[in-house]
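The other protein chains are all here in position, but one chain of the complex has been omitted.
Our next item is chain A:
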Amino acid sequence: MILAGSNRRLHSVHRNSGLAVAGLAADGRQIVSRAKSEAANYEKVYGEPMPVKELADRVASYVHLCTLYWWLRPFGCGVILGGYDRDGPQLYMIEPSGLSYKYFGAALGKGRQAAKTEIEKLKLSELTCREGIVEVAKIIYGVHDEAKDKSFELELSWVCEESNRQHEKVPSDLLEQAK
């Protein structure tokens, strides 16, 4: 019943990095907004795009902040931050507690246990981005329980050499192939 493309869960934070949100979408918007302004401010001050590690740190601090005071409630969502900077592509996951680690593979949400097991089976060091999106789509479809969960729409984005190190939605023909 949902209009395709209306429930956006992948957001660009800057030209070279993007955020995926799992959990309360409204809380997710807040985190994305903060990440965007951090990234824009960094570039304004330092003249170069924000390194992914720095951005992950800032987002984690912000999420953690909301666990420190009794009058603030913690964020009801986790985010996965992926970006490409001078040190190559990097993946970070920030949980509602403010915990942030760098990962080779990460999963959030209802089916994350099963998804993580599937990711561990992959040989990540040998996977190209093109092959990767097929694998990732397979995992999402695999984890989705036909009986219990409602129908869904797949959203894929990437940051890689092929996309010129820019964060963008995967081109629709590749998306169709992956499905």
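In the analysis below, a contact is a pair of C-beta atoms (placed from the backbone, for glycine too) under 8 Å apart; a residue touches a chain by one contact, two chains touch by 3 or more; residues count from 1.
Convention: contacts and distances are computed from a predicted model.
**Student:** Please identify the absent chain by the protein name in its UniProt record; candidates are "ER membrane protein complex subunit 8", "NADH dehydrogenase subunit 2", "Proteasome subunit beta" or "Translation initiation factor eIF2B subunit epsilon".
**Tutor:** Missing chain, per its UniProt entry: "Proteasome subunit beta".
**Student:** Which one, A:26, A:40 or A:154, makes contact with the chain that was left out?
**Tutor:** The missing chain is touched by A:40.
**Student:** Using the touch definition up top, pick the residue from A:15, A:112, A:130 or A:144 that touches the left-out chain.
**Tutor:** Missing-chain contact among the listed residues: A:15.
**Student:** Mind listing the chain A residues that contact the chain we can't see here?
**Tutor:** On the chain A side, contact with the omitted chain comes from 8, 11-15, 36, 40, 168-169.
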